[in-house]
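Here the complex is missing a single protein chain, while all its other protein chains stay put.
Now for subunit A:
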Amino acid sequence: MAADELKRLHELPSLGGLFVKALATGFNRPGPDAGLPSRSVVVESLAQDPARLVAYNHVTGFGLRDHVPATWLHVQTFPLHAWLMAQADFPFPLAGTVHVSNEMTLHRPVTVADKLWVRVTCNNLAPHKRGVSFDLVGEIRVGSEIVWTGTSTYLALGRKLPGTPVPAPRLEAPDVAASQLWRLPADLGRQYAQVSGDTNPIHLSRLTAMPFGFKRAIIHGMWTHAKALSSLGPRLPGTHTVRVAFTKPISLPGRVRFAADDELKFAVVNSDQSKAYLVGQVLPTQ
């Protein structure tokens, strides 16, 4: 899937500015029938910020190791997701677009000293039973070697596209009792916004979340994803593919539980495990 237009950026764009731009242009988007722009965006030499990695590892529960978490690499691509979606010809406004599932593969361990080549492109516009879905596909290289790839599936709620929705493969929650309790403090969204740059107002406070239909702030899905991986501890293989589905938002402050089985199927659930907020599975890299 060749992207015709390749936009080179010298550095990662600031997310705050992109959110403002996306909001300003959000009322005048072409809609799904226009299709996805054939465009990709690349930052060719990205230096990782060691101080931010330290803070990221602290907020998400990873110890300080030589190798960076796979989810940290996703964080490096996220500003490019936002950049693509903030362009005026992107079919959907940012508000009303939700991140529903994610898959990423760490092909080889990456250290914080590695200079990254980061590219994100969009594809796979498809009808979905709750709207229209599309993928933002990221790729990270060190030198000429592909070290990380990721696909984030977003859903533009309530939009329509002709065709029959193809049901996405469902991830199953593990059939084991939750063994870990996580306490999420009220300011966790602000903490994660600091380390990820994702300052989406729905995560920051009750007041900023209310205009978007939330009674309380909700934690970033990618925090929950990262915390799930750190909670696997040494069971997480050095290289791996991980799939997650974000099934329900977690309100802040909150208490949730974490369950994982021997096949590394995992879920973040409520106290009686009747409700799953996130379901996922780790697969060893082929």
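Here is the rule we go by: contacts are C-beta pairs under 8 Å (C-beta built on N, C-alpha and C of every residue); 3 or more make two chains touch, one makes a residue touch a chain; residues count from 1.
The working rule: contacts and distances are computed from a predicted model.
S.K.: Please identify the absent chain by the protein name in its UniProt record; candidates are "Tetratricopeptide repeat protein", "Acetyl-CoA C-acetyltransferase", "Nucleoside ABC transporter ATP-binding protein" or "histidine kinase".
M.R.: The missing chain's protein name, per its UniProt entry, is "Acetyl-CoA C-acetyltransferase".
S.K.: Among A:Val54, A:Ala126, A:Val142 or A:Val176, which one touches the chain that has been omitted from the display?
M.R.: A:Val54
S.K.: One chain isn't shown here. Among A:Leu6, A:Ala47 or A:Ala113, which residue touches it?
M.R.: Within the whole complex, the residue contacting the unshown chain is A:Ala113.
S.K.: Which one touches the absent chain: A:Asp66, A:Asp175 or A:Asp262?
M.R.: A:Asp66
S.K.: Tell me which stretches of subunit A touch the chain missing from the display.
M.R.: Residues in contact with the chain left out: 51, 54, 63-66, 111-113, 233-234.
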